[in-house]
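This part shows chain A:
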Amino acid sequence: MTAPLLETRALTRNFGALLATREVDFRLDAGARHALIGPNGAGKTTLVNLLAGVISPTRGQVLLKGRDITGVGQAERVKLGIARTFQINRLFRGLSVLENVYIAVAERMGVAPSMFRPAGRRTDVVNESMHLLDTLRLTADAGRRVSELPYGRQRLVELAIALALSPEVLLLDEPAAGVPSAESHIILDAIDRLPPEIAVLIIDHDMDLVFRFAQRITVMVSGAVFASGTPREIGADPEVRAVYLGQTARG
Partner candidate 1 sequence: MSEYRGGAQARTALARRHRVRAWEPLPWIVALGFFFAFPKHLGFGTEVLVTILFALSLDLVLGYAGIVTLGHAAFFGVGAYTVGMLAKHGLWNEPLTSLALAGIVGAAVGLGSGLVLLRTRGLTLLMLTLCTMALLEEAGNLAHTWTGGFDGLDSLPIAPLLGRFEFSPLYPTTQYLYVLVVLFLCFVFVRTLVYSPFGQSLTGIRENILRMPAVGAPVPRRLAVCYTLSAGIAGIAGGIWAQANAYVNLGTLGLDRAATVLIMLALGGRGRLYGAFVGAIAYMVLSHFLSKIYPTAWQLGLGLLLVVIALFAHNGILGLGETVWRRLRVSRPLNMGAPQHRTPNPPL
Partner candidate 2 sequence: MIKRIVALFAVLASLATWAEAQEVKVGVNLPYTGIGAEFAQLVDRGMELYLKLNADKVKPYTIKLIKRDVKNPGGADAKIAVQELLTQENVDILAGWIYSPNAIASAPIVTAGKKLAVIMNAGTAHITNMSPYYVRTSFSMWHAGYAMGEATSKILKAKTAVVGYTDFPPGKDSLAAFKRSFEAAGGKVIDEIPMGGAGAVPDFTPFFQRAKDKKPEVFFVFVPAGDHAAAVVKTYAALGMKEAGIKLIGPGDITQDTKLQAMGPAAVGLVTMHHYHADLDNPENKRFVAAWKEAYGAAAVPDFMAVGGYDGMALIVHVVQALKGKVDAEKALEAVKGWKFASPRGPISIDPVTRDIVMNEYLSEAVMKDGRVFQKVIGKIDAVKDACKEQKIGPCAPK
């Protein structure tokens, strides 16, 4: 068996007395479509933060392609190919959509530290950004300020920024959260069209989305991995149904 793309070993993080994640062993394979579900407060976002390097674990390890990256910071992990989106938009609200994506593309291409050439003259960055917006069907909005967009399209920009980093691992934290149902298909379509070589981990409460999308599902409860398997296995697991699926309010 080859080493998984991204793996955690006994990953534990506590906030004071609260154990946000405990002894999480988790693996994400190359090109995977993996969903992470669980009730509120189960530690899903904490796990994403641990994977992205926003916070460091109290104990345990994170490995990327077999290499221990536990001590590697957030920005460096992006360079290693781990990108993420946020549950609540974190966009450059006062800037145009193009500029939002430009910032990420420039960062990935190593152009960002350059001080003397005008940003607009870096046609490589601009072209790449426009191409990306094209694939997400955001071209028409490229010149508009993000804060002026409807929320659904803002979520797309959130995704665009992450994709601009050409990740190998993409962590999507509730990508459709807050999007009115009339617009949510935009997000779902975009997720469907994600390049197959990217390994995607998605957190969501929307079971339709999860079951439509995922090849594998991990269920977390109270900070620990409760069950893991194919959608069919998870769907059929009576215990999962008892603790989670049965009581889910949404989806």
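Throughout what follows, contacts are C-beta pairs under 8 Å (C-beta built on N, C-alpha and C of every residue); 3 or more make two chains touch, one makes a residue touch a chain; residues count from 1.
Selection rule: all candidates are chains of the complex that A comes from, given by their letters.
What you see is a predicted model, and the numbers here were worked out from it, not measured in a lab.
Visitor: Which single candidate from 1 or 2 touches chain A in this complex?
Guide: In this complex, among candidates 1 or 2, chain A touches 1.
Visitor: Can you list the residues on chain A that touch candidate 1 in the complex?
Guide: 52, 54, 73-76, 78-79, 83-84, 86, 90-99, 102-104, 106-108, 111-123, 125-126, 130, 133-134, 137, 139-145, 147, 161-162, 164-165
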